[in-house]
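Below, a portion of the complex is reproduced, with chain positions unchanged.
Naming follows writing order (A and B), and every chain is counted from residue 1.
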Amino acid sequence: MVKARSSIALVLFIMFLCVSSSYQTKKKQHKPCKQLVLYFHDVVYNGNNAANATSSMVAARQGINLTNLGNQFHFGSMVIFDDPITLDNNFHSKPIGRAQGMYFYDTKNTFTAWLGFSFTFNSTDHQGTINFIGADPLMNKTREISVVGGTGDFFMHRGIATLMTDSFESEVYFRLRVDINFYECW
Amino acid sequence: MVKARSSIALVLFIMFLCVSSSYQTKKKQHKPCKQLVLYFHDVVYNGNNAANATSSMVAARQGINLTNLGNQFHFGSMVIFDDPITLDNNFHSKPIGRAQGMYFYDTKNTFTAWLGFSFTFNSTDHQGTINFIGADPLMNKTREISVVGGTGDFFMHRGIATLMTDSFESEVYFRLRVDINFYECW
């Protein structure tokens, strides 16, 4: 009789273990499954730097010349870019990929932007792409955008990218540091 | 002997429970894990309302003036916005965040738009961002777009946002009600 009871207790305990371990799989991990720190470099076309420019304004509010970022805070100005990605903060380091996409300024009374772009890699370091969208309140020290998907080495990955302005030289050059934390890795 | 058999039956039953409960974790929940109902308000710049405008046309087909939405159905017209988000449908309520991004009209023979934008929050109600993309066939009573990611309180969230045009005053003001259902909450 005692044995039977302990058997039942054990069985219930196992059932509890099974169910609880199953439920644990529903809890998502907040610890990154992969991390990258990269830099990218944007040289905005200003009418005189066609050879070096990596980006260009292509749209703006009525009456604004596309060779300068125009009105205060640049509200409405859209830039398309193809920027080199490097492993360190040196513009002259060998690029390991390209940051390709767009950003546009979207506030009237401060500097904020909205970003839609991809990192494209085709090197020994990485193969494939990482796709990003999100809001960039660029006066903040750090800003977080979404990694919404990827291909190749980053097949189906999702995560968060933290942007930091690493350098800013008037309105011609800026460099962003991007800390990518993937939380869904496949 | 009877006891041994019932033990085995029990063991098999437990195994079944374990396996089935594990498989259940694969089945995704179609019940929202979080819900929000919010409103945002868009005042389009028309050349005369610079102080009040929250959005502006920045691109359009050849020959179209950017201070009016131009040709019938506005095909090709792109608008960048920074709209207040409120908890109710009153334009004068205290904003709890900003809807920042773009939409563009993309059909020749009816009104449809495509949206890419973020909700940005920095208040006691919410902290962080929610990122959206999707098609908006705006003559329909309800339209569904994707919540593709988030940060802060909405870390890694995914879901569906249902848009409803709550008010539309000629081509200067519209208000959208957004019912956000998150199905992946982390």
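Odds and ends about this structure:
Just so it is clear, a residue touches a chain if its C-beta (ideal position, glycine included) is under 8 Å from a C-beta of that chain, and two chains touch if they have at least 3 such contacts.
Small disclaimer: the values here were computed from a predicted structure and weren't measured.
Identical protein chains form the entire complex, numbering 3 copies in the structure file, with 2 of these shown.
Going forward, only the chains that are shown with their structure count from here on.
Between chain A and chain B the centroid-to-centroid distance comes to 20 Å (mean Cα coordinates, whole Å). On chain B, the positions that touch chain A within their shared complex are 7, 10, 14, 17-18, 21-22, 24-25, 45, 47, 56-59, 65-67, 78, 80-82, 98, 100-102, 116-118, 120, 128-129, 131, 133, 148-152, 155-156, 186.
Against chain B, the residues of chain A that register as touching in their complex are 7, 11, 14-15, 18-19, 22-23, 25-26, 28, 30, 58-62, 75-78, 104-108, 112, 114, 116, 133-135, 137, 144-148, 158-160, 183-184.
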